[in-house]
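So, chain A:
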Amino acid sequence: MTLVTPDFVEELQQYGDDTVLRCFNCGTCVAICPLINDSFPRRLIRYIQIGARDRILAGGRDLWQCLHCGLCSRTCPRQADPAEVILSLKRLVLAAWREEDTKNV
Partner candidate 1 sequence: MASQESEGRILILATESCAYPGADSVGQAHSSYPANTYILRVRAPVMFPERFYLDCFAKGISGIIIMSCGEECPWEGAYKALADRIDSVYRMMRERDIDIRRLRLTAICTVCNRAFLKEVNQMNEIVSELGPPGQLQTGTVQAVDSQ
Partner candidate 2 sequence: MTSERTIRCDALVVGGGIAGLQAALDLADQDFSVVIVERDLSIGGKMIRLSKVFPTLDCSSCITTPKMASAAHHDNITILTWCELRALESANGAVTAQVTAMPRFVDEEKCIGCRKCEYACPVLVPDPEQGGFSATRAIRIPFSNAIPQVAALDPDNCMLCGRCARACPTGAVDYLQQPREITINAGTAILATGFEMTGPEGKPQYGNGTIPNVITALQMERILAPHGPYNRVLRPMDGMEPDSIAFVQCAGSRDLSMGVPYCSRFCCMYAIKQAMLLSGALPLADIVIYYMDIRAFGKGYEQFYQTAKAMGIQFVKGKVARLQAQDGGAVAVHYEAQEGDGVSVDSHDLVVLSMGVVPHWSPAGICEVSTADDHFIRSVQPSLSPVRTDLEGVFVAGAASGPKDIVDSIAEAGAAAMEASNYLTTVSRQQG
C-alpha cells in the first residue's frame, strides 16, 4: 500500500520540472522510448504524481539510462515533457547523493 503524498511535485519544481502533472498516463513515452524496455518515463512520472519519493531514490541510478533524446517529449500528447522530468529527477537524485556523501563525511 502506498500512501499518496502529493507534495513531492513541489519539491521537484526546484530541480526544474513544472510539467509533470500534465501527464495523463497514456503511456506514449513508455512505448516510444528507444532504449528502455520498461514503463520507464511514465513510471517515474506516476511516482512523482503520487509522491513515491523513496522509490525514485531507490531506483535512482536507472535514470541515467535515459539518453535525453527527447522523443518522448516530442510525442507527448499533453506536453508533459518527460525528458525534462527525467533530467530534473537526475538533478534531484544527484543532490540527494551529494547530501548523503556530505553526511557520511
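Selection criteria: all candidates are chains of the complex that A comes from, given by their letters.
One rule holds for everything that comes next: contacts are C-beta pairs under 8 Å (C-beta built on N, C-alpha and C of every residue); 3 or more make two chains touch, one makes a residue touch a chain; residues count from 1.
Treat the numbers as computed from the prediction; the structure is a model and nothing was measured.
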> Here chain A stands alone, and the other chains of its complex are listed as 1 or 2; which of them touches it?
Replying inline: 2
>> Could you list, by residue number, the parts of chain A that touch candidate 2 in their complex?
In response: 24-33, 37-39, 42, 74-79
